[in-house]
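Not every chain is included here, but those present sit where they belong.
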Amino acid sequence: MALAVGMRVLTRSLLRPWVRVPGTVPGRTGPAAGGGDGVRCFGSPRVLVEPDPEAGFAVMKMRNPPVNSLSLEFLTELLISLEKLESDKAFHAIILTSDCPGIFSAGLDLMEMCGRDPTHYAEYWKAVQQLWLRFYLSRLVVISAINGVSPAGGCLLALSSDYRVLADNPKYAIGLNETLLGIIAPFWFKDTLVNTVGHRTAERALQLGLLFPPSEALQVGMVDQVVPEDQVQSVARSVLAQWLAIPGHARQLTKSLMRKPTADRLLKERDADIQNFVRFISRDAIQKALRVYLEKLKQKKT
Amino acid sequence: MALAVGMRVLTRSLLRPWVRVPGTVPGRTGPAAGGGDGVRCFGSPRVLVEPDPEAGFAVMKMRNPPVNSLSLEFLTELLISLEKLESDKAFHAIILTSDCPGIFSAGLDLMEMCGRDPTHYAEYWKAVQQLWLRFYLSRLVVISAINGVSPAGGCLLALSSDYRVLADNPKYAIGLNETLLGIIAPFWFKDTLVNTVGHRTAERALQLGLLFPPSEALQVGMVDQVVPEDQVQSVARSVLAQWLAIPGHARQLTKSLMRKPTADRLLKERDADIQNFVRFISRDAIQKALRVYLEKLKQKKT
């Protein structure tokens, strides 16, 4: 991943409401961010898991307000929740959705990339890789019920699912818009997108940092279905029934047949990919640009 | 290929009329299955070849009733017929079609995979590989006139052609539905599908074992044209004229340019792929499941 922040861009397209701003949101580690209002639910402070073992699936709700930024802690909780469900034979599927109104996930957390040391950057990037690897290759059927905007890393999470149902709200754009921030998507983000929408659409979308509104997202194949906003969860459940009807072992092996070559490309270059990220993010110019950017966001909020 | 037969599936979706059932169909080796009613025709008992050397092509009709199961003998006859036409310079193309009403081909013959010894399984699988390799890379233009349902191996045969014309009958579904049987398609089935419909459509179709009715098959690109049932043969001939108008040598080299990399992947791992299949199919659990399955089919028929 390469950051090359252009200041023109900062003032124009980056000051979006969904970007997590330090100091203006509930503390990352505070108990207020967690909880869970359902008695039958388990999970972690930021990941609300509503299991239905008899039906064979769980709903996994992302709750890292205000924008489900993929902080290291949130990533870790997502991973732990997924692994917990994967290791329980009662579960064959999950529905991944958001508990934060209007946003699925804003993607990677810039706070994890600014003002820390190389060890932290390496740890963070490894967790990002791990999240993708686990979701992309999960033995579970993963249906994304996309009930909000999903730029960059949020889009990646959706693309790692087996099926994507998007709420038909023109604000709920989806896409790998890294270039708009002066960043480039890593090769495995790119591979995941190419696998979903094909080479040409991916090439144009990645270069232009396109965020697709629902109708276009459906047309290019970024999502599989667009439904009225109040039906996202129920449609996701109906879709799930179709997937659960398939003999599980055969379905899992087939998923692996399709996706393992793509995952293997990262696995083979995993350390180099981490070193790449650390080297890039540690540059003085990048750090300075990130500080300026985060400061602007903060000022805009206050 | 991995079999993991789920009993739920057995009673629900596998008891299809097109599956070949031992004892209820004309004997595989008996003369009744062969013949040929056209005086101008050559071929073998199960493959009726109607040559038109002056027009440069032959119609190859599959006649292994009731469902054109790809038994070892039928595979072998298909291969011999193809090689005979390929070695005759008068021929530049074939139209592949079925002589069995309502079915193009039901795919691989489960009888070849049950109650035999490892040597037989290896021989069978090698013939299946060979069939694909020869059709996929044939110097001849191969047009499939798909006049019936074509699941699994039947679909593969169609996908190996250069062009697919499907009869517009909602019963004539086409797809690699292996997972429905608890089986997974081998990697070269998968590669052939990805080359035809792209990665994402293939991923969903293979995981869910989708059988596409004609309108959907056309939409996703599984076939090139859907025409009224009584026009399948005539349209296939019209299409052929377009292909025969291209300088043959250039067309063949271009076909090879497109397909050889895919074929080479199997050629490089051919023995391993056979060992894989033999090891899998020889498992006690698989053999038992196959016996139960075939028994059920037999009972349903009688």
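A few comments on the model shown:
We call the chains A and B, going by the order they appear; numbering starts again at 1 in every chain.
Keep in mind that, in the parts below, contacts are C-beta pairs under 8 Å (C-beta built on N, C-alpha and C of every residue); 3 or more make two chains touch, one makes a residue touch a chain.
Small disclaimer: the values here were computed from a predicted structure and weren't measured.
Taken over the full complex in this file rather than the chains on view, the one protein sequence occurs as 3 copies, with 2 of them shown.
Basically, only the chains that are shown with their structure count from here on.
The angle of the rotation carrying chain A onto chain B, fitted on C-alpha atoms and rounded to the nearest 5, is 120°.
Centre-to-centre spacing of chain A and chain B amounts to 40 Å, using the average Cα coordinate of each chain.
Every residue of chain B that touches chain A in the complex is listed here, in rising order: 2-6, 8-9, 178-185, 187, 190, 198-200, 202-204, 206-209. Within the complex formed with chain B, the residues of chain A that make contact are 162-163, 194-198, 221, 224, 242-243, 246-251, 253-255, 257-259.
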